[in-house]
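A single protein chain has been removed from this complex, and every other one stays in its place.
Labels run A and B following the written order; every chain starts at residue 1.
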Amino acid sequence: MQAKSQADAPIAVPQTVRVMLTGGFSRRYTDGVREFEIEAKTIRGVISAMDRLYPGLGEHLEEETSLAVNGVIHEVVYTQIVPAGAEVFFIPRIEGG
Amino acid sequence: MSKHHITTVINGDPVEFLCLANQSLLDVLRNDLNMTGTKEGCGTGDCGSCSVTLDGRLVCSCLVLGVEAQGKSIQTIEGMANGEQLHVLQRKFLEHAALQCGICTPGFLIAARSLLERNPDPTEEEVRFWLAGNLCRCTGYNKIIEAVLDAARELRGA
Partner (left out) sequence: MLTNTKNTEHVFKSVGTSPVRPDGVPKVTGIAQYGADYSLPGMLWAKILRSPHAHARIRSINTAKAEALPGVKAVLTSADLPALPFDYVGPERVAVNYWHMTRNILAREKALYEGHAIAAVAATTAAIAAEALTLIEVDYEILPHVIDVDEAMHPDAPLLYEDMITRGIEPAPSKPSNISKRLEFKIGDIDAGFASADEVVELSFKTAPVHQGYIEPHSCLARYGADGQCELWSSSQGHFVVRAYTAKLLGMEIGNLVVHPAEIGGGFGGKTVVYVEPVAVALSRKTGHPVKIMMSREDVFKATGPTSGSSMTVKVGVKKDGTIVAADGLFKFQGGAFPGSPVMNAAMCAFAPYIIPNVRTVGFDVVSNRPKSAAYRAPGSPISAFAVESVLDVLAQKIGMDPLKMRLKNAVKAGSPTVWGPKHSHDGYAETIQALLDHPEYNKPLGKNQGRGVASGFWFNGGGESAASIHINEDGTVVLATGSMDVGGSRASMALMAAETLGVPYASVRSTVADTASIGYNHVTGGSRVTFATGLAVVEACNNIIEELRLRASIMWDVDVTGVVWEDGYAKPADISVGDFEPLSLKAIAAKRAVTGGPIVTEAAVNAGGQAPGFSTQFCDVEVDPETGAVKILRFVAAQDVGRAIHPKYCEGQIQGGVVQGIGWALNEEYIYDKQGRLANAGFLDYRIPVASDLPMIEAIMVEVPNPNHPFGVKGVGEANIVPPMAAVANAIQRATGKRLTELPMSPPRVLAAIDAG
């Protein structure tokens, strides 16, 4: 999308992040596909985009996973911001004893 | 089955209770006298959580029948402190962080006091062997042993 003039709003540059799934999760829900380039700025955006690719996947991502954003572990929270170019890895949720 | 009428002294106070012949002293303390400071960890004399003293002798109250208390003097954890003044062992357990969940603590305190009454200057090994009848799953025993040795030092005025 091109800006029409200097006075226009700044270009909305689509931000992509790399979404990764574990082998087991991908075999169950995405026919084994493990890596995705997704346009999103927040985890909500990521989940919505993944759900559009595989309808119903969004709920599995919310209920069954935690995530690692560039390695740092987080629970799945919609408002979590993902920086441009980040690796967002959905991993099995952690439980301890 | 009719109950037996038992007269005893608990923590210095005269106490009477009724109990069945097959009831343990632990059961009487906890469920008839509402003295729940003494804990049941196993009911078979293996864990020491139910430790009390009976006429000065360290026993597992789960292995003593209620009727055996007749005419005897019992000391439980509830009698260890003197109002707001904690026994030195209780104080040392707190300072040394010698408890985590605390369920074994009353048994250890009773057992440790019994040791120090007999042996005011025990070695670490003597403390460990005396307390081998008290199980703890949280602390690894380290800080319990340190607390007991420190309490012994203070009691000796060392």
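We adopt the following convention: a contact is a pair of C-beta atoms (placed from the backbone, for glycine too) under 8 Å apart; a residue touches a chain by one contact, two chains touch by 3 or more.
All of these numbers come straight from a predicted model, not from anything done at the bench.
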{"item": "Residue among B:L54, B:V67 or B:L135 that touches the chain left out of view", "value": "B:L135"}
{"item": "Residue ranges of subunit B at the interface with the undisplayed chain", "value": "20, 30-31, 34-44, 46-47, 49, 76-78, 80-81, 86, 90, 93-97, 99-106, 109, 124-125, 127-129, 131-145"}
{"item": "Residues of subunit A (touch criterion as defined above) contacting the omitted chain", "value": "20, 22-25, 27, 63-66, 68, 70-75, 77, 80, 87, 89, 91-97"}
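To be clear about the criterion, only the chains that are shown with their structure count from here on.
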{"item": "Subunit A-subunit B separation of Cα centroids, rounded to whole Å", "value": "58"}
